[in-house]
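Missing here is one protein chain; the remaining ones are kept as they sit in the complex.
Each chain gets a letter, A, B and C, in the order it is written, and its residues are counted from 1.
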Amino acid sequence: MLKYTLRRILGMIPMLFLISVVVFTLALAMPGDPFSGEIDPNNTDPEYIEEMREKLGLNDPIHVQYGRWITNFVQGDFGKSTRYKMPVSDLIAERMPNTIFLGVTSLAITYILAFAMGMYAGRRPYTPGDHFIGGFNYFGLAIPSYIAGVFAIYLFSFQLGWIPFQGSVDITLEKGTLDYWISKIHHVITPAIVLGLLSTASYTQFLRNDIIENSRKDFVRTARAKGTPERKIYNVHILRNSVIPLITFLGFDIVTLVNGAIITEAIFTYPGIGQLFLSSVTNQDYPVLMTLTMMFSFLVLLGNLIADILYGVVDPRIRLD
Amino acid sequence: MKNKKSLYWLLAMLLGLSLVVAACGGDEASDTDETDNTTDNTEQNDSTDTNDTSNDSDENQSDSNEPKKGGTMVFGVDSEPEGLFNWAFYGIVTDADIISLFDEGLIEYDENLKPQPNLATWETEDNKTFTFKFKEGVKWHNGDELTVHDWVFALETIAHPDYDGPRYANVQTIEGAEAYRNGEADSISGVEVIDDYTIKITFDKARVNNLTNLWTYPMNRTAFEGIPVAEMSGSDPVRRNPVGLGPYKVENIIPGESVELVPFEDYWNGEPKLDKIIVKVVDRSSVLGALENGEIDFITVHPSMGPQVEKMNNADLVTYPGLAYYYVGFKLGKFDNESLEIVEKYDKYANKNLRKAMYYAIDRETWIDAFFSGYGKPVNRPVPSAHWIAADDSELNTYPYDPEKAKQLLDEAGYVDVNGDGWREDPNGDEFVVKFSHYDVGDPQYEARAKALTQYWNDIGLKTELDMVEVNLYYEMIEKDNPEIEVFYGGWGTGADPDPSALWKSDALWNYTRYDNPESDQLLDDALDIDIVGTSDEKRKDLYVEWQKIVNEDLPMLYITELEETVAVSKRMGGMEFAVSGWNNPVEWYIAE
Amino acid sequence: MEVLTEKNTKQTPSKPPKSMSPWAIARRKFVRNKLAMVSSFFLLTVMIMSFLAPYITTIDITRVNIGQMSLPPSGEHWLGTDKSGRDVFVRLLYGGRVSLTVGIAATALIVVFGTVIGSIAGYFGGVVDSVLMRFTDFILNFPFLVFVIVLNAILFGKLSGVWVLIVVISVLGWGGVARLVRSKILSEKENEYILAAISIGCKPSKVIIKHLLPNVLSTIIVQATILFATMIVAESGLSYLGFGVPTEVPSWGNMLSTSRDPDVMQNMPWTWIPPAVVLTLTILSINFIGEGIKDALNPKSYR
Partner (left out) sequence: MNKDLDKKVPLLEVRDLETAFKIDGQYHNAVDKVSFTVDRGKIVGVVGESGCGKSVMSLSIMKLLPKGAGEILGGEVIFDGKNIEHLSEKEMNKIRGKDISMIFQEPMTSLNPVFTIGYQIEEVLHNHFNISKQDARNQSIKLLKSVGISRAEQVVNEYPHQLSGGMRQRVMIAMAIACQPKLLIADEPTTALDVTVQAQILDLLKDVQSVNDMAIILITHDLGVVAEICDEVIVMYAGEIVERSDVRSLFKNPKHPYTQQLMNSIPKLDAEEEKLGSIKGIVPSLKEMPRVGCKFANRCPKAMPECTEITPVLAEDEKGHEVSCLLFEASKTEEGTKIT
């Protein structure tokens, strides 16, 4: 397993290299000058600009520029945000916890809901309960998350007043207290549900179908013949089998979260990485943009790796060496 | 900001600002809309003097109730702050709004945009050397007493070669600043400390607007101790623990979403009445809902939301004069960035009657009603009415909506439909298509209002094509005289100093139309020349009025509108007042209920 | 499946009903699936109305009508007008044209590209396979939305807006199809009849097109329906964020993005509820059709 993991991590390096080349190329191709933020905008003196371009190495051949960027990048120096005027790493560190919190909550909600509904529907297929859940799923799959998000704010925040409409926490609370954490959860719950809506729907549907399919398997008949209670058959024998393919989705989850966070965070004014990304694109904050793009790609690779490893852990038929 | 920022840096910021706006594609701020290239309202959003009774400021929130103590005010901002909470470093209006809650400057501006003493008074004989006397006993939030050294510190920071903020233009005119910046001197020679409360500033030459352009925000020295200038913008005293002089002090900051402010007991100028001010970032789509539910007590709203706010039971819409104007510009030439001169003249829109016809074709009243809910009015000059130099409309051509006159002008100028396709050809009989560009930030309303303008021109027989250009690209293209840009929509914001030179002189980079008129250049120079105008505002104004008449007749751009600032204020708030210079000192604010 | 390979190498869908071809069986099953049929009917209606929009109405959709702004639905304007005084119903039709065009074009490009790459990789195996699959992984590992946004920002203004979007999402979207086709081809390749075809000297292109692809077709069709829905959602989501089709082009996403204006959101529901509903129903019906096709093509299912 360890060997496998190491091999996979090594395998990620060329991929990351390629991605970094693409990211760098994209940044160069973006409108405007990717590093113009470093140049004092007051000074329109062409001589000064030329001098600064020289100083910043913008006149070097592209491969030299790339080499410099990637060297710094690998050493953890992601540059300085041209908009926030602070090191990109600090900026990301500032926002990261929020996004992680959002992502983890979203995953937890997704899986809890998907399991609850999927198991219910899978056990009682073609009953009204199943149809209801099925209907919910189809809408979950069909309603774009931004529509759901805007609706959620209007309904739950403004009409019912149940949830806050912005932010990640009530600023007046003492950090670390119970109230603080409750407030954090209170703020994150709706964006998390909206973020997980699509996954919830598809996992529920997947789980339901898989449970139905598995319940027709021979080993289920064996378990019945052994006198195993129905409940245990579903909750242990079938579930364990149905969970395995779900694990592979975990890799996708990270992608979904990355993509979804961009929209969700914008709608809920939730200050996280997604919002930062969006503003870096619109503000042409290249150091942030490039770092985040690299980071997201890395996360996707990592997600796939984790999924594969978990798969090996959960499914005894898979050997990872 | 109050003032001290010269128009110059405002313009400079424009570049930065256009970036801000771009951000709005995603999390659009309601008013970024207009702030985009109008260097934003930063200038206005400042506390005006407490003594400064708001005579003509629009509405007055103060009920007859006595100001009460206590309560938490939620102060909404509609875009995410960048977190640069220091006058010397901030880049966007949101940050400036927040700074103005906890910090203030040496001078401030009244409703006529004339400087008034705040923390310091000044004297000058010749508009070259100024002597400032600081109030004694003014405390910083960290307990330090304010002295002139804090100001010197600020000036030297901004003039420092490593300084990465956009304010250098505000110290550039001090004698010796250039040398200091180039590392040729250890201090700025024009800054002379006399004692802890007295300081003398000498400029490189006498100008009428030296004071308004001067940087007047001290920085707390202790807070920044040991932090090299290059690292200041990312440092704690800027981002996390700002130290100010204002009635409220920063208690807690959650980056990107909220700021908590609490009263500063040792405030020099009265007793803050609120227990707390919470600044919250509100997505544009949530603004009305949040107001209606009483979740926020104050927020700047886009004019189009005005009517909705007016209908609300728990909030009032307050409007006050703005300092921005919007225009449709014509590229009349090409500018050379190296030699700083106009090197080529274009013919396509050179005909003044063509431009006039296009002006008469626009129904500005209707257009403003439609796209800005009527919170604005047509302007006929590149100076907002709130400015003291603004010429009265009676002295100018007003170009009312008159399509018939427009057609007649075109006929006279030779733009007639010769091939019968319904569109006018140019005097040579060649196809004539007006190419109109507008910036795009992803808001469909921008496209609609631009489209509406093209329709006006279509209606008088001028075939017009609309091109929506991504906002970042847009300003770059305009500035570089990209041939794709012919007729363009834009806006400028002005600061306290009325001098329009940076936008209008033929050697100015931001003279986007490449308007080249020696008479205009001369008038603009004269208005700043101390030998000509002396210290008389009247004389200065007369020159500017002359100048406005010229550009009103020449029409290198069609002046479309100036907008009112629109803010929503909860009915439970008391003591909030607004004038062209922004809102009053937060120390006056209270919760009436 | 065996039946399919044995009797039906020609894959003519219209076979005499006596010895029903799998396609005919599938069609019959599909026709019996009420949900799928209703969905097909709906989708077809939406498509026809959208693509015939220029013939249905002659209104200039881009014209801003200042006198008619923000009107609620009435006899004259069935769904009212938006803030620019444009008729919402007409925009809905034209918007559908754009959104569906993006969906169809992107799906077609993705399917074609993915199938070509996937079948080449699967058929030839070896080095070709590993190179192509590494490349596929590489594409798959881009966070989709992130790159679409960045690419869109780059290409903005260089190409006509709608096609930028189509190209961008296609370029980034084919990885999944390629993988799927490859794995299908890999397993299908092992069948004797393929080996036979190869051994009698069929050209690879012929083997792939004539023998392998028809057997993979059902999988591709099902995948394509899912993609179609995904691409429509992608278009609307990107447009909503301001990175999709240019604002002057009506699309469902652009129409929806007006709801970011709180005034529109709260007071002019007629401008954004119709696109929201039509969009949701369209995706829903595509999903149902996809399920229907899946069921119909699945030899194990019976109805």
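In this section, a contact is a pair of C-beta atoms (placed from the backbone, for glycine too) under 8 Å apart; a residue touches a chain by one contact, two chains touch by 3 or more.
Every value quoted in this text rests on a predicted model; they were computed, and no experiment measured them.
Across the entire complex, contacts from the unshown chain go to A. Contact with the chain not shown here comes from a single listed residue; of A:119, A:133, A:201 or A:223, that residue is A:223. Across the entire complex, the residue among A:190, A:204, A:241 or A:304 in touch with the chain not shown is A:241.
Residue-level contact of chain A with the missing chain is found at 215-219, 221-230, 237, 240-241, 244, 314-317.
Just so it is clear, only the chains that are shown with their structure count from here on.
Centre-to-centre separation of chain A and chain C, using mean CA positions: 24 Å. Chain B and chain C have centres, each the mean of its CA atoms, that are 47 Å apart. In chain B, the residues that reach two or more other chains under the touch definition are 25-26, 285-286, 289, 470, 473.
Counting partners per residue, chain C has 153, 156-157, 241-243, 259-260, 265-266 as the residues that reach two or more other chains. Residues 62-64, 66, 69, 82-86, 153, 156-157, 241-243, 246-248, 254, 257-263, 265-267 of chain C are the ones that touch chain B when the two sit in their complex. Chain B meets chain C in the complex at residues 25-26, 28, 284-289, 304-305, 307-308, 363, 366-367, 370, 440-449, 451-452, 455, 466, 468-470, 473.
Every residue of chain A that touches chain C in the complex is listed here, in rising order: 15, 18-19, 22, 26, 29-31, 138-139, 141-147, 150, 154, 255, 258-259, 262-263, 266, 277-278, 281-282, 289, 292-293, 296-297, 299-301, 304.
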